[in-house]
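Moving on to chain A:
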Amino acid sequence: MTSNQFMFLLFSAVIVIFSILTVTSRRILRAATFLLFVLVSTAGLYFLLKYNFLAAIQLTLYAGGIVVLIIFSILLTSHIAEKLPTASLMKKWPAAMVALVGAALCIVVILQYNFPGSVGSTELVNVTDIGENLISYGRHGYALPFEVISVLLLAAMIGAIVLAKKRKD
Partner candidate 1 sequence: MNILLLLIIIPILTIIGILFTRDNKQVRVVSAIGMTFQLITSAIIILWFLAERHAGNTAEFLFASNYVWYETLNIHFYIGVDGISVAMIGLTSMVIFAGIFASWDVDDLPREFFTSLILLSSGVFGFFISLDLFTMFLFYEVAVIPMYLLIGIWGTGPRHYSAMKLTLMLMGGSALILVGMLGLYFNSNPAGGPLTFEIPEIAKVNIPLNTQLFFFPFLFIGFGVLGALFPFHTWSPDGHASAPTAVSMLHAGVLMKLGGYGCYRVAVFLLPAAAHELAWIFLILTTISVIYGALGAIWQKDLKYINAYSSVSHCGLVLFAILMFNETAMNGAIMQMISHGIMTALFFALIGMIYGRTHTRYINEMSGLMKVMPFLAVAYVIAGLASLGLPGFSGFVAEMTIFVGAFQHADTFHRVATIIAASSIVVTAVYILRVVAMMLYGKINKEEYELITDAKWYDRMSVGTLIFGITAIGIAPLWLSNMITNGLGPMIEKLLPGMN
Partner candidate 2 sequence: MLMLIMRHELLLVLITVILLLVEIFLPADRKRKIILPALILFGAVMILGFIPGPTGSLFGGMYVTTPLTLMMKNIITIGVFIVFLQSVDWLKKEENKEKISEYFLLLLSTLIGMEYMLSSGDFLMFYLGLELATIPLAALAAFERFKEKSAEAGVKLIFISALSSGILLYGLSMIYGTVGTLYFDEVVNGINGAPLQILAFIFFFAGMAFKISIVPFHLWTADVYEGAPVNITSYLSVISKGAAVMIFTILLFTVFSKITIMWKDVIYVTSILTMTIGNLFALRQQNLKRFLAFSSIAQAGFIFLGIIGQSQLGMTTVIYFVLVYIFSNLGAFGVVAVISNRTGKENIDDYDGLYRTNPKLSLTMMLALFSLAGIPPVAGFFGKFFLFTAAAQQGLYILVLIAVLNTIIALYYYLLVVKAMFLNRSDKPIEYFKSDGYSRLGLAICVAGLVIIGIYSPVYEFINQFTFGIY
């Protein structure tokens, strides 16, 4: 087992375990924390894949931004001590079945597929390249999506504000 494999397995173990915990934990704040672990380990995977920049984004935006957002909202809407009610079995079983069958199907199909065996480049992706790509408007340039996502974020912001605005009475 190479160190890479080891690291991968470690991360994936963390991811899988904490994912499951995220969706089963009865304390909501813990669940959020577990989610954070999952996201951080994912960032670890990105590091492993030599996508340092992406890993950084994952850490800051995802783990940092979204999880914080979630935690804030938890604090706004729930009592920390409160235990979440568990779902009824009538709900769990079908869900579990679907998830299991779906996962099995996907895994079987994935394993059957004959991916080209090319070994990926192990080079670290250059942040300059990323930046250039992001503002380039040619093939494989991402200037346009970049603009679009800004509109999206703006719209989301407006939407969130409109909804969360307090009523003026």
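Selection rule: all candidates are chains of the complex that A comes from, given by their letters.
Quick note on the criterion: a residue touches a chain if its C-beta (ideal position, glycine included) is under 8 Å from a C-beta of that chain, and two chains touch if they have at least 3 such contacts; residues count from 1.
Fair warning: this is a prediction, and the values are worked out from it, not measured in the lab.
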*For chain A in this complex, which listed candidate touches it: 1 or 2?*
2
*Can you list the residues on chain A that touch candidate 2 in the complex?*
105-106, 109-110, 112-113, 115, 137-145, 148-149, 151-152, 154-156, 158-163, 165, 167-168
